[in-house]
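Report on the following structure.
Removed from the display is one protein chain of the complex; every other protein chain stays in position.
Per-chain residue numbering starts at 1, and chain names A, B and C are given in the order in which the chains are listed.
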Amino acid sequence: MSTWGDAINVSIFGESHGQAIGVVIAGLPAGEVISWPAVLSQMARRAPGQDPTATPRREADTPQLLAGSIPQGDDAFVTTGAPLAMAIHNTNTRSQDYGEKMTVPRPGHADYPAFVKHHGASDHRGGGHFSGRLTAPVVFAGAVCRQILARKDIAIAAHALQIGQAKDQPFPRCAIDAALMQDLSSRYFATIDPQAQNAMRQEIAVAHEQLDSIGGIIECACTGLPPGIAGEGIFGGIESALAPMIFAIPACKGLDFGAGFDVATLRGSQNNDAYFYDGDQVKSRTNHAGGSLGGISTGMPLLFRAAFKPTPSIAREQHSVDLQQHVDTTLNLRGRHDPCIIPRAIPVVEAMTAIAILNLLHVSNA
Amino acid sequence: MSTWGDAINVSIFGESHGQAIGVVIAGLPAGEVISWPAVLSQMARRAPGQDPTATPRREADTPQLLAGSIPQGDDAFVTTGAPLAMAIHNTNTRSQDYGEKMTVPRPGHADYPAFVKHHGASDHRGGGHFSGRLTAPVVFAGAVCRQILARKDIAIAAHALQIGQAKDQPFPRCAIDAALMQDLSSRYFATIDPQAQNAMRQEIAVAHEQLDSIGGIIECACTGLPPGIAGEGIFGGIESALAPMIFAIPACKGLDFGAGFDVATLRGSQNNDAYFYDGDQVKSRTNHAGGSLGGISTGMPLLFRAAFKPTPSIAREQHSVDLQQHVDTTLNLRGRHDPCIIPRAIPVVEAMTAIAILNLLHVSNA
Amino acid sequence: MSTWGDAINVSIFGESHGQAIGVVIAGLPAGEVISWPAVLSQMARRAPGQDPTATPRREADTPQLLAGSIPQGDDAFVTTGAPLAMAIHNTNTRSQDYGEKMTVPRPGHADYPAFVKHHGASDHRGGGHFSGRLTAPVVFAGAVCRQILARKDIAIAAHALQIGQAKDQPFPRCAIDAALMQDLSSRYFATIDPQAQNAMRQEIAVAHEQLDSIGGIIECACTGLPPGIAGEGIFGGIESALAPMIFAIPACKGLDFGAGFDVATLRGSQNNDAYFYDGDQVKSRTNHAGGSLGGISTGMPLLFRAAFKPTPSIAREQHSVDLQQHVDTTLNLRGRHDPCIIPRAIPVVEAMTAIAILNLLHVSNA
Partner (left out) sequence: MSTWGDAINVSIFGESHGQAIGVVIAGLPAGEVISWPAVLSQMARRAPGQDPTATPRREADTPQLLAGSIPQGDDAFVTTGAPLAMAIHNTNTRSQDYGEKMTVPRPGHADYPAFVKHHGASDHRGGGHFSGRLTAPVVFAGAVCRQILARKDIAIAAHALQIGQAKDQPFPRCAIDAALMQDLSSRYFATIDPQAQNAMRQEIAVAHEQLDSIGGIIECACTGLPPGIAGEGIFGGIESALAPMIFAIPACKGLDFGAGFDVATLRGSQNNDAYFYDGDQVKSRTNHAGGSLGGISTGMPLLFRAAFKPTPSIAREQHSVDLQQHVDTTLNLRGRHDPCIIPRAIPVVEAMTAIAILNLLHVSNA
């Protein structure tokens, strides 16, 4: 579904070249004061055109509130308890031509399977409903949810862990500084090690020069989540709550928690996190679990990694098929594309996490 | 929730040392003939005690139908369209003592966070609702669903891809032989390369001797899925449908599709799968996408990997806390534990996939 | 939730005096051509200001498509398979003053319980999210769904069955003429017997003169629904699918199917509908069941009645409380109010039915 969540429910709408994109967020608590600058700064982290790593396409991306709030001064709005609805009207789209049917699906894009699923009726322009542009309302929704979470001392931050061969250092596993969380979640293309970012930019630049693109990995942390938070039953775990949202981000192909895929070579004696009392609090000396055991929060930082494939839109000639003529053909894409999606995907990963965690807190009556 | 699925809905119940475990499966089509031997052979693949790699604990694990079917001869039953309910009564559980409260949570288990979530009221014996034993009804449900899928020429099979340093060869990406699918999905502890299994058994044996356990990776394939299958909207993709079910398997810490985490170092020109016409069918020459683009099936094999941590129950002394006395302490576990969960988890991964795919087909009206 | 439906899912947003009202409809099939005149004529049936029975407040109520469609000529649009989103921007609202807190809740309105639920943060102006104005997007969504249903020869129509003491004749129970369905579902304030409408208008006029309002009953029929349509299990019946949608219409206080509350005095020998073969079709000679047995469609017309209370906004002085001062007080409402909601609620009942039935068909894979 385009909607997700049993307590905090988000309905995302829009197509890349349609009239508008937006979101309806149901189930938000009433009376929450939401800062506009804090929302807009999150959206700016995802916006295109701000950096050589990204597409030069500029979008106004100005969110317009449709319902569910009352202004408070010039810089904030207050939730009313009714669904919060927001739309961003499309302004800078080159093609307005509705007549062209898709004939040659772009490799690596949803074009072909969407064509089959929708019997040729999808709006394929710019990827339609599968466009990365749909993540703008996701970031809006996340920016609202994270302000509510912040009042419960829950913070969410992510950074580029790897792009090509360039790697950042990972989050500390057991104690993540509040200042680091704050810093990462405020920046564009955040890395923990500034040197890592330079190496990553170099990877992107080379790929771009070669008319190509490059993939990467984002690491995300959520701190301040108390122990004992989860939905109900075996499908109610934190991983099961987060995974459908993270995999809903276009281009995401992998997700792991804590030690993740490295558990394949770990022994139980290495992977188990030993408990101890830190004052009144039960903590663990390591955090291979990534903050979740049996799908329930342990009170340690929630840690996960998400892998994103290289942007499928590349300027090289590619082999494809002509769906009208039923023959093989080649494709040469033009246009403005991100050579690497990682920098702009970072705030999207944080946003999905914020929505999922706020939903979990409500589901847990916490 | 303990229930999952909008069209095919499974409600799993039970606790390791409770009276029974089982499942209610709603939404199954009526009139489907289900073979008992085919169900029982799937359940046998997950059953403990059959092999030195697994716990010597033997469970009868005889599924008893409660509702939703009518017998057909001695070896089959027919679905009636009402929810199919099944229970397995617990017989071989050592502890029947309800009085003992949990005091020392086992590291790596759900004990501590479940204690917090349920205010000390969980049935912690044997892991309670978080026990791997709860996967027996999952395999039952999957065994029913896969028989219905087989009539649509959809097959699901998995194998041990890695345990410790020992690795199997992966599935061929583009054309997987029906005989291989059939063979893998019939065997206990299946590998594609028989030598790999020997190396894996060696890894497990060494870990076991050292009073330890070892993790691993399972690779799963689904063949025969037509192109264009998906739920609706950005949260309706195949990955978002499968992920909450796979992560609901105890000990699962990672999941990736197609090229998965390797996309971090891939270029778009490498990762994009070029299309061509194979007769009337659109196929791709590679399958880095793992059979899904934009969350919609491409018609190529669906391929994913799931990482499972080493069994947290190990016979070594571990550091933990005493939740009643509020002091640090140590813990020495006794009992019968799998030194590696991978062999028995293989049919569970297949089962969750079968349930998720049958649900998706119904949701897609396909 | 503001969202409803497992296959066709509608998310309604908006508040009476907010920026906009609208709806996101997910799960619609792709490629459906939707006629604009047919949509607008349905919305016109609900619009205020067209008749002495209704409030003189005029709303432009022009629906603006945001996403999920591509124009086809000037008079139609085609669904793309992505969520169809629509907004109506508010233009004619008198109060723009956000500062006023609600102090005196209007009797019969949601003011007081919404104040408690939302801790005083709701937008109470004009009833906020509980305003009848929110039914405009419902009618839009229904107008889309009914065009899709019409292609399957399923028609939905409703009429004013009773207002005060004035009564219309009910639908024929077993065979409803297609022309009657077409006629009723095209008109404003439809009755089957034209005389009945005059009597009803008289009831409304008298109530209005007396600064009062009056309630009524709407009867709705759905023809062409094949037998065997239902969701799954005991909560999946047609009544359980329709009821939450009909009761979501503001002011609805009662709902019954077929013989409805009259069953209290009926004998089984009277109420049972005897079957017979009409050619190849199984039909019943009576239709006390209202087209549903065990929650499954019988193939006979689906028939139900919904009761709507008198508009709570009346121009008489009423007793209430001052929530700020914590004292009893009186209230004198001004403004423009419908003396009877029935005429404008008719197309809303039809619209909710259209959404529910299209959802059921998808759920039933029919």
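One rule holds in what follows: a residue touches a chain if its C-beta (ideal position, glycine included) is under 8 Å from a C-beta of that chain, and two chains touch if they have at least 3 such contacts.
None of the values given here were measured: they were computed from a predicted structure.
Colleague: For a quick check of understanding: of C:Glu32, C:Asp61, C:Asp123 or C:Glu232, which residue touches the chain that isn't displayed?
Modeller: Missing-chain contact among the listed residues: C:Glu232.
Colleague: For the chain left off this view, which of C:His17, C:His129 or C:Arg146 is in contact with it?
Modeller: Per the contact definition at the top, the residue touching the missing chain is C:His129.
Colleague: Of B:Glu15, B:Asp111, B:Asp273 or B:Glu350, which residue touches the hidden chain?
Modeller: B:Glu15
Colleague: Considering the whole complex, not just the chains shown, which residues of subunit B touch the missing one?
Modeller: That gives, for subunit B, the contact residues 1-3, 9, 11-15, 18-22, 24, 26-27, 30-31, 64-68, 70-71, 78-85, 87, 98, 114, 117-123, 128-129.
Colleague: Which residue numbers on subunit A touch the omitted chain?
Modeller: Given the touch definition above, subunit A has residues 6-7, 9, 26-27, 81-83, 232-233, 362-363, 365 touching the missing chain.
Colleague: Just the residue numbers, please: which parts of subunit C touch the chain that's not shown?
Modeller: Within subunit C, the residues touching the omitted chain are 1-4, 6, 12, 105, 107-118, 127, 129-130, 134, 162-165, 207, 210, 212-217, 227-237, 239-241, 243-245, 247-248, 250, 252-261, 263-277, 280, 282, 284-285, 288-290, 292-299, 305, 307-314, 316, 318-321, 323, 326-328, 364.
The rule is short, and it goes like this: only the chains that are shown with their structure count from here on.
Colleague: Looking at C-alpha means, what's the farthest chain from subunit B?
Modeller: Greatest centre separation from subunit B goes to chain C.
Colleague: Just the number, please: Cα centre separation of subunit B and subunit C in whole Å.
Modeller: 45
Colleague: Roughly how far is subunit A from subunit C, centre to centre by C-alpha average, rounded to an integer in Å?
Modeller: That pair's centroid distance is 38 Å.
Colleague: Just curious, how far off is subunit B from subunit A if you go by their C-alpha centres, in Å?
Modeller: Taking the mean C-alpha position of each chain, the two centres sit 27 Å apart.
Colleague: Mark out which residues of subunit C touch at least two other chains, giving numbers and ranges.
Modeller: Residues 9, 26-27, 81-83.
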